[in-house]
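All protein chains of the complex are present and in place, except for one that has been dropped.
Moving on to chain A:
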Amino acid sequence: MVLEATMICLDNSEWMRNGDYSPNRFQAQCDAVNLICGAKTQSNPENTVGVMTMAGKGVRVLVTPTSDLGKILACMHGLEIGGESNLTAAIQVAQLALKHRQNKRQQQRIIVFVGSPIKYDKKILESLGKKLKKNNVALDIVDFGESDDGKPEKLESMVSAVNNSDSSHIVHIPPGQNALSDVLISTPIFTGEEGGSGFAAAAAAAAATAGSMGGFDFGVDPNVDPELALALRVSMEEERARQEAAAKKAAEEASTKEKGDAGASGSTDAIMTEADKGAQDDEAALLQQALAMSMDDAKPMSDISTTDPDLALALQMSVEAAKEDSGSQSDMNKVLGDQSFVSSILSSLPGVDPNDPSVKSLLDSLQPEQEKKEDKSDKSEEK
C-alpha cells in the first residue's frame, strides 16, 4: 500500500521485433505494462503511473504519471518499433518526470524494460544508479530479450548501486513457454515489498493454475474464494472424523465392556454380545453410544480408553475392584433395568425407531437379564 509514482520505460527498438517471446517482444512488453499499471493502481488508488519510450524517434514521454488507467492503456496504441534504445537519457528523463509529479508525498520509482544490448559502460550505469539513490528514486529492471556482452552483470551492478534497503529489484527473464507477464507476476516488481496486493496474489494464482482448476479440492480455487474452500474442507474433515469416531467408539466400548465390569456385568455382557451382532447395523451402534452415555461409570472409561490403552486397563482394574468390593447392584444395571428410561432414550435417538424389531428384541433381552440378576442376588443374600 505504499504511495508511489512510477515511470515505466518501454523498449521499442528494432530488437523488439523478435518473436522469441510470444507473440513478439514488444507485445509481451505491452501486456506486462498493462498488468503493472493495474496492480499499482489497485494497491493504492492514489498511485500514479506514467509511460515513456526509450527508442523510436527518441526518448519520449507518452503520458505523465496519472492514476487514470484508461489514459495509460490508450497511449500504448499505435506505438512503432524502430531505432535504438537510449538507456541513460531515458532514466534521466524519467527522473525529471517524477520530480514534477503533482503529489510530492509519493515515493518515486522507475521500471525499465531492457531488451536491447547495452552500449554503456558499467561505470556510467553505476554513477547513474548512485544519482538515483541520492534523489531517493527506486529502480526496477526487467532484463529480457538480448543477453550478451555482460548485460546481466551491468544491470545487476546498476541495481545494487541504486538499492536502498531492498527497494530496487532486477529480474532476468529468458525466452520460453511462459509469457513475459506471467513470469513477472511472481516477481517482487509486481508484488512490491510488502508481499503483494490482493490483485497481484489473485492474478498470480489464476495464471499459475490456469490449466489445473480441477486439481483443487471441491473444484474451488482457494485463492479465489478462500473462505468457501476452507469451509468445505473443514466440513469434510469433520464428517470423516465423526464417522471414524463413531465406529471407533463402538468397537472400543465393546472391547472395554467385555474386559471390565466382570463383577456385576452379566447383564451388560449379554447386552454386549447382543449388541455385537447388531453392531454391524448403524442403528445398533448409535444405541450402544446412547447406552454407554447413560451409564455413569462406564462413560469416563470409554472416553479415556479411546486415547490410552494402558490407562484404560488400569481404570478397568480399579473399577473391577470397586465393583467386587461393593458387591451390590451396579448403577448401570439399575439404569438399564429402568425400561421406560431406556425406551425414552431410544426414542430420542435420531434414526432409531423404538418399534423396530431389532431394538425391541434388545429391550426384551434387557428385561429377562434384569430379572435373572435380581434372582441371583436374592439367592446369594439368602445364602
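Annotations
By definition in this document, a residue touches a chain if its C-beta (ideal position, glycine included) is under 8 Å from a C-beta of that chain, and two chains touch if they have at least 3 such contacts; residues count from 1.
Quick note on the criterion: contacts and distances are computed from a predicted model.
Look at the chain that isn't drawn here: its UniProt entry, checked against "Leucine rich repeat containing 58", "PITH domain-containing protein 1", "glutathione transferase" or "Hemoglobin subunit alpha-D-like", names it "PITH domain-containing protein 1".
When the omitted chain is restored, the residue from A:135, A:235 or A:361 that touches it is A:135.
Take chain A: the residues that touch the chain left off the picture are 99, 104, 130-131, 133-136, 164-165.
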